[in-house]
Structures are given as C-alpha cells and as structure tokens.
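One structure, pasted below without further comment.
Removed from the display is one protein chain of the complex; every other protein chain stays in position.
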Amino acid sequence: MARIGVFVCWCGSNIAETVDVAKAAEVIAKIPGVVLSVDYKYMCSDPGQEIVKQAIKEHNLTGVVVASCSPRMHEKTFRKAAADAGMNPYMLEMANIREQCSWVHDNKKDGTQKSIDLIRMMVEKVKRNKPLQNIKIPVTRKALVIGGGVTGIQAALDIAAGGVPVILLEKDMSIGGHMSKLDETFPTLDCSQCILTPKMVEVAQNPLVTIMTYSELEKLEGFIGNFKATIRKKARYVDIDKCTGCGTCWQKCPVKVPSEFEQGLGVRKAIYIPFPQAVPSRPRIDAENCLKLKEGRCGICAKICPTQCISYEDKDVLIEEEIGAIVVATGYQLMPTSAFGEYGYGKYKDVVTSLQFERMVCASGPTLGDFQRPSDGKKPKTVVFVKCVGSRDPAHYYSYCSKICCMYTAKQTMLFRHKVHDGNAYVFYIDIRSNGKNYEEFVRRAQEEDGAQYIRGRVSAVYQDGEDLVVEGADTLTNSQVKIRADLVVLATAMEPPKGIKELAQKLGIGYDQFGWLTEAHPKLRPVESATAGIFLAGCALSPRDIPDSVSEASGAAAKVLGLVSKDELEKEGVVAKVREFSCTGCQNCIRVCPYTAISLKDIRDRAGNLIRQVAEVNPGLCTGCGTCTPSCPSRSIDLQGFTDDELYAEINAMAELI
Amino acid sequence: MQINLSKDVDLLQFGKVLKQESETDVRKCYQCGKCTAGCPLNYLMDISPSQVIRFCQLGIKEKVLNSKTIWFCIFCDTCSTRCPQEVDIKGVMDGLRRMATREGVQPKAQVRNLEKAFALMIKMFGRVYEPGVVAGYNFMSGNLFHDVILFPLLLIKRKINLKPHFKKAGEIRGMFKRAEKVRKERASEKGKEVVAHE
Amino acid sequence: MNYAYYPGCSLESTSPDFNESTKAIVDFLGLGIGELPDWVCCGASSLHPSDKLMSLALPSLTLESANKEQKDIMVQCPACYAHLREAQEALSHEGHEKDDLVQVIGRDVPAKMKIKHLSEILLNEVGIPALQEKMVKKLEGIKIASYYGCVIVRPKKLMKYDDPENPMVMDQLVSATGAQSIDWPFKTKCCGAGYSISKTEVTLDLTYEILSQAKKNGAEAISVLCPLCHINLDLRQKAIEQRYGEKFNLPIFYYTQLLGLSFGLDPKKLALDRLFVNPFPLLKSKGI
Partner (left out) sequence: MEENWEPKIIAFVCNWCTYAGADLAGTARFKYAPNVRVIKTPCTGRIDPMFILHALEKGADGVIVSGCHPNDCHYTEGNFNARRKYIMMRALLTQLGVDLERVTFSWCSASEGIKFARLVTEVVDRVRKLGPYEDFKTLNREVR
C-alpha cells in the first residue's frame, strides 16, 4: 500500500495569494494512500527541504508530491533531498501550482480548485511510479577523428592535449586537406604552408595521435562511449614503415599523370607523393596508371628501391578499433568548371577554378609561382574573377552562399596584382560578404590599394575569341552591359559536400541536409554535436566555413570529446524505454520511429540455440527517453519508464473525475 | 528621380495583376543582373531588364509600362534560362506588354504594327501570307517601301508564293470574336476597362 | 513511327527550300511522313505578345486535326514547334487558362500526341547508323558551324530539345555526313528574327556578330534548322556585308539540305539553287 506525503508550498504570497494552501492540503489529506499532507511557507528553503527529508524517514513514505513551482525550477532540488533521505528520487513528483496556477488565475476559488486537481493528479501518478536507476555506461578513452584537413588536425591535437589517444583518419595519402593547396590566406596574407605544415608535423610526432592515411571508415557499430570502428587501409603497394621517402622511385617512374593536388595543372608519377611536405612523406602506387599493376611491364620502382618496401601484391587491410567518441571533419569539395555551360563547360583552358588559381600563383605550384595561364603559358595581364558560380543559384545548382568566396577572391586579386603590377583585376560580385575580424578592411584594401575593379553584377557568358576570353557581364549600378576581353577567368565555384559523404553519414547514423551537409543537433546551442550521442561535427562538413571558424569548431568538438571521455562511466537519467519481451511481436514499428536508432531486434533462442523469435531491445545508452516508440507499439510491449501508460492514464482519470 | 513609395505606389494591386499575367514571382529577384548581362538587345533599351524587374518589385507601374524595354524584348529567353532565381523575365516583359495594351499605353517601339499585320493576315486567310504582312506592316508604319528592294530577289528565288491560301478562315474569325469576349469578361473580373486590340 | 508533317506558314511561303529539302529526305528515307491536312498558322511569336489566348487557340486547331488523323506531329519551324508545345501544355493542364481556351475554340481538344522536331526524330528514332547506311557522299573537308538560334532550345522546360548552352543534336547529324562540325560559342545566340521586318538594322547587328564568330572559328558554311534564322543569315548576308564592309560569303544550309547531299539527292530537289549565298563554289572546291 502506497504511503504518499504531500507538501504544499505557499511560495510566500506567490501561491498563497490565489490558492488556499491550507484547504488544499486538507482536501488532499483525504485521498486514499496519502498519509501526510502539510503546507509550508517556502518548501525550497533548507528548512522546507528538511521537512520533506524528516517526513520521508518518520512516515517511511513510498512517494512524495511537492506542490509548488514548476519542476523545471526545483525538481532536481527536491529529488536530491528525497535521495538524501534514502528514497528513490524518481518517486518524487512536483505539482506545478505556481507558474501554471496561482500566477495565471486571480480568482482564489478557481486557483484552489485547480491546485487540488493538479496535486491529485500527481498523487495518482506517484502511486504508480516505479523506482528507477540512473544508467551508467562505460566509456572507451579513445577518439576517432575522420578527415585530416586543418579541422581534423586541430581536433586531434586538442584531444591529444587532453591526454586522450586519437586516431586521425584520412582518405587521401597525406593529411593537410585543402589548406595545404592554398597560397596565402586572408585576411593576413600569411602563407598557408608556413602555418599549416608545422601543425602537420606536430600532429605526426604526437605520441597520442595515430595517423591513418589512405584509409576509410568501413563500418561503425556500438554507441556513445562504446563504438567499434572497422577501418579499411587501402592497398598502397608501399610499406610506409620500411620506406624512408628517399624519392628514388618517383624520380625513376616513367608514367606521367595529371596531379590531383595541382588541380590537374601539373603532373605526377604513377608512384608519387602528392606534394613535398606531405605527411607521411611516403609514396603510394596509383594502380590505375602503374604499368606493372596494369600490364605487368616495368617494375622499376621495386628494383631500385633501396629498402625493398614496394610490393605489387599489397592488399586492402581491415582494422578494428574500440572508440569512445568520434569527430567528423570531412570538409568539402569545389565544383569543377566543367559544370557550367554558359562558361564553356570547362572546355576553355584559361577558365579556371579559384583552387586552380591558388596553385598557379603558389611558389610551390607547378610553375613554382611564375604566373602563367594554362593554355599557352602567357602571363595574364587581365584577369576576371566571377563570384557566386554555382552558389546562390537554386535554379541550376545550390541555393546557399559558399561564404568564403568573397574573401578569397579579394585575396586573389591582391596575389595577382603582387605578381603583375600593371595587371587589371576585375571582380563580378552580387554582394560582398565580409563579416569577420578585419575582413571588411581587407576587401577595401583590395580595391583601394591593390586597385581591384569591383563590378556589381553577374556574368552571363564567357567565350573564347581568338587568343582572349570574352566576358559578357553587367554592371547593375550603372545598368549597363560590360564586355571584358580577358586573358584568364577565375570562377569562384561553389563548395559542395565531398563525394561519398551520404554513405559515410549513413554508416555513422547521423543526419544530413538535402545537399549532403551534415546536420547539427541544434543550430545554435549544439553546433558541434550530431543528433547521435558521442558523434561530433566540425568544419566544412557542416557547411561552407573559413579556416578560423573551422579551427574553432575543431577545438569545440575536441572539448566535447574530452568532456565525454573524462569519466570512466557516463551517467544519464533512468527515463528510458523498456520492452516487455513476452508480448513483443517483433513488428519493428518502434525501430522505425525511433529517432536515435536506439532500438534493435534481438534473437530469442531456446537452450539448443535454435531461434524461436525476435523481439525489440532498447539500448539505454542511446535512448533519450522521448517516448515516441510507446504509442507506436500495437501490443503495448514497449513503455517509457517514468512516463508509463499506467502513470499517464492515472493522471487522466484523476483529472477527469475531479474537475 | 524621386519615388514616394508610401504614396505613388499600389504594390499589392500591381503585384497581383503582374503575377497573373507573367506567371512568375518578381520578388525572387535579388538583382544579380545576369539577365541584363546576357540580353542581346539591352543596347537598345532605355532601362535594363534587371531594372524592369526592380521597378516591378517596387511596384512603379508607370515606369515599366512606358519603358521602351518591354517592347524591345525579343523573347529569346536567354535571361530566363540563365536566371539563378527562376524568375521568368521574358514572362514579365510579355505580361507587361499585355497590361500596357489593356491600359491603352502607347507602345514606345514599332514592333506592334507588325503584330497587327500578322493578326490581320491570320483573320483573313487562316495562314500568314507573308508578302501581305510586309505590305500591311509597311502601310501601318507609313514606310511603304521598306524592304521592297528584296521582293524581286525573293521572286527570282521563287521564295514567295503569291496566292494566299484560305484555311478555316471563317472559324478563326469566330475565334477572334470569342477571344475578345473572354478577354472582356476576365478584364471586368479584374475590374479594369479594356482597350480592344485589333 | 507515325508522324504527320506540319510545315507552318514560313516553310509554305518564304522558305520553300526548307520545305522541299525536308520532303525530299523524308521521302528518300521512306519515313512515311505526309503533310498534315488543313493545318493553320501557329500564331507565331509576333502574334503571341499581344494576344495570348489566340496564340494558344490557333495551334490548338492544328493539334485537333492531328488528333483526327491519330498522328504525332513532326515540325521543322522552331517557332511553330514552341507554339504547338505551349498549346499542348495549356490544353493538358486543367485551370483558368484551359477554360478560356476551350471557350474560345468552342470545344475541348485532346492533346496527347507527341510533338517532335525532325532533327530529334532523325537522331533518336532513325539513328545515326541507319542514316549513314543510306549515305553515298561524304561531305568531307567542309567546316560547318551548327547554328540553332534561340527558339528551339529555350525555354528548356517547354522545348525539352537539348542543352540550351551547348546543344549537339544538329552537330551530330552534320558530322554524320562526314563534314566537320566546329565547336563555337554562338550556337544559341539570338539572331533578332523578331525584328527582321520591323527593325531590320537590329537584326543586322545581331546576325553580324553570329557570322563573324562563325568565321573566326573557321567555319566555311553554317547549318541551320530555323527558317527565320535562315532568312537573316542568308537573304540578309549581303546587307550585312555592306553595312559592316566585311566579306563573309558563308553559305547557309538547312541541315536537311546537307543530309540530302550526303544521300546523293539532286541539288535542285534540295532547292540549293534557291539559296542567296551561292553554295556551289564551296561544294565544288570540296569536290562534292
């Protein structure tokens, strides 16, 4: 038989003014099961809490209802008090007779009546409450960072700085990402290599960081604190532990291929490192183009390799890792010029992407910084920069703004003018978005000091006319058409999610938007978390960002990871769903509606191990207690503890009879 | 130029009619100017296509209905094809022309006479009898000898067949009448008086 | 294949050469496409702006007769093509517009039939291999710029013909003949046909650009699929040369004529003699 104690609070005059607390307590006392019903001026005060604790002990109460302010205010306070008095905290409920009663009604009769009802409802609920235990989940003290760009590198460094081992996973053969391809960076014009390569070395040398390049996530199982990641190390045909990176192989290799790192502007060999500062500075053989692997001819590299580290029989390897938390920093890719018909579908050599431009001016680029245009090596004197190519174009491509183009275009006009002092730089823009520290000043500098000619309007078409390119644009400020004969056209093409991102997101069980950008748990308050517990997001994986934003998000995500793995056990509220196995039919409705993939099928076998049937099983680690599964169950076999059908129906009954 | 938006403009009414006529939403336009940039006839226009859209956004009807631009537009559709915001600029020009016609605004370019000539031909013969069109056009535009030099050439090349052919002419005349009627009804629904167009 | 041929007014009057060459190759290929009986004007672009309703009603009549014959429609003139398509759209979507239309025509018109341009039919339904089997002459060595004009490719949603920025249908047919179809930027630039009569100088300005671009890209002739484009580039080429003091002397072929030549048809049947810019010197120089 339940022994409920009820404590009605005056909250000074806040409640007492419109609720006859004494009368309420008195009426409630008559409810069967209520052994004690008192009122007090300030329940939340220390003496107030003492009253509760004492009562629990003296009357050995099985449940408590505190009728005062909103549970959002003091539920924790009172549940702690109850726990201190040796009662299961989930056996205490609050009736909200302040925010939802005394403060919104001014007629004392109504107020009192409503308070009595509200308390009554809670009493009926508490009678049926079951003691719940908070859930404890063990945590693996190891993190996985997916993506070895500047974001991933920063996240790995920060996590390692917290003393936690990290695996830095990169699908390409070197870490460094897009930033390693840039020449100089806005708004400070310091050289990208100079600030990035030290970080690359630092992360490579950090004993807590394991870098896995040319590897991808194959499979992910488990849940927060307890992930099991399967990683595919793709065949590299070079044993990077034995290899010294001496470079004899790629000097001797006869095959020349356009270099991905140089955006197709330079060449590489079939065995190669992408760029001199690559980390690890170890080559790989590109199987599509290697003569040995294609036709069985050649094989020079293996012959001349001083350390015998090349093996043409190399195969992909699968590695399993226990992981506690994951940071996804998969970055972006740039739309190629070939996507844009009005700009020549990439058939004009001298229409390039902004990233190609970076390589053209970069001192470590294919021309070693000597500024030449791709078609004929001529030094361009007139360069036209076109912004919002593929961005802000819902009719054909993407509706979003790629965010960084305004800034890097301004930067590129400067780089150009520093190479060609008497050159003309034209920039076609719709709006200039320079909201960042020293950004606006930077854009002004490009125009005022480096003489970039900004034209407000879009470009309708670009076509080859003899040696030159003709740019047909508009200047909407004078409302005139403008034609420019240019030597080079640079398209600030849109940033888009990298290929394969959706597949990866599905492996991780995290959400993405219609474009493929990963979605954060909350756009404002949980910007670096995914909806799946234990998986965090940073950088351009979420949407276009510049380096400062990406790096700060990396640190943010790292902090989240450290917070998570800092304890050996996670503790979370006991309000989770529970399956009644005997009646579960395994229809999987709950599995379908669960937003957190917290429910799965479990086999039930007899002693002989034969499968009898399958039933739903809730993973308390993943369950957030939303209760969406409960109404979806046709056989009433899954129930949300703390808000069970039993408890809620009791509330309904109590209310309906009384009011 | 000064516009008193709070006084001179009936944006709602104008916007509604324009949307009906052009089946497109000018509010989508963010003035990137790509339409102007690609327009083959911009060099003849008094205000650029993107400006026309802008004035429409502001609801300044007089300006657009009295512009040369709407009459110079040749419907090559380069603008609409490349517009990033799916604004059918051509459709807007088209709609504005019809609105102008309805409100009896005198066209600011010569093209209309040609249309009338065409319409006349079709009424008469059911098919366009091109020498007739040219003649009719010249007559209306008061430039009787325009292009006449070309006729001998055309004749030599047997490129004009001189006998007009009568096809369903009667029926079509009937259709013109009914079209007039329907237009009147629609217009009266919109509570506008109609300047019939023949 | 079950098409009826809708010539349209231009092909009837000012562009008989297009008309004849079309009939010539259609017969030669034995596609069995006869002319659609009692078709009427499509109310082309110059009626359109002033009178939307009529510009939909007229082509509806043509759709109706095609329906009577239970045939799909084969068109050559892009303007007609566009207007038939528009009428079809209007008729196949319930709503205000359709109601008005029905009221004007006096009855509802079912418009389920296919409407296709001959070039599409040749490329997609006959197919290059089948065409090449029938080819006896290779037009080798002629550099030809395929010029589409605006109407056939725009608006894409309506015409569904080919990529408006870089269409390839005609290019493929032209290179099938052995001629070299060059890549150039003005394939779909407007020729100003709408002003051919009312504001000729405008047309001249625009066509001049097109001709000179073609020449710059090494074209020796231009292939077109639109009667109005043809008039402007061919008939008015002299005027253009005078206005800008620049000689072009670019023969303007209809793609049907080029195909006809490669089929070894009689130039007279293809009405080559009707072109203003005499194509024969060029053809001779290439030994065709």
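Should a chain be cited, it is by its letter among A, B and C, assigned in written order, with residues numbered from 1 in that chain.
Please note the rule applied: a contact is a pair of C-beta atoms (placed from the backbone, for glycine too) under 8 Å apart; a residue touches a chain by one contact, two chains touch by 3 or more.
All values derive from a computational prediction rather than experimental measurement.
Q: Give the labels of the shown chains that the missing chain contacts, considering the complete complex.
A: A
Q: From the list A:I167, A:A557, A:L570 or A:L640, which touches the chain that is not on show?
A: Within the whole complex, the residue contacting the unshown chain is A:L640.
Q: Tell me which residue among A:T62, A:Q113 or A:N619 touches the hidden chain in the full complex.
A: A:Q113
Q: Can you say which of A:M121, A:V255 or A:L537 touches the chain missing from this structure?
A: Answer from the full complex: A:M121 touches the omitted chain.
Q: Since one chain isn't shown, list which residues of subunit A touch it in the complete complex.
A: The missing chain touches subunit A at positions 70-72, 96, 98-101, 103-107, 110-111, 113-114, 117-118, 121, 511, 521, 531, 575, 593, 595-596, 624-628, 630-632, 640, 643, 645, 648-649, 651-653, 655-657, 659.
To be clear about the criterion, only the chains that are shown with their structure count from here on.
Q: Scan subunit B for residues touching two or more other chains and write them down.
A: 78
Q: Do you know which subunit A residues sit against two or more other chains?
A: 342, 461 - these are the residues of subunit A that touch more than one other chain.
Q: Hey, which residues of subunit C end up touching subunit A in the complex?
A: Interface residues on the subunit C side: 163-166, 183, 185-186, 213, 216.
Q: Taking the touch rule as given, give the residues of subunit C at its contact with subunit B in the complex, in rising order.
A: Of all residues in subunit C, those touching subunit B are 9-10, 12-17, 38-41, 43-54, 57-58, 61, 100, 103-106, 150-151, 154-156, 164, 189-190, 192, 194-195, 197-200, 202, 206, 235, 274, 276.
Q: Over in the complex, which subunit B residues touch subunit A? Could you list them?
A: Residue list for subunit B touching subunit A: 30-39, 42-43, 47-48, 50-51, 78, 82-86.
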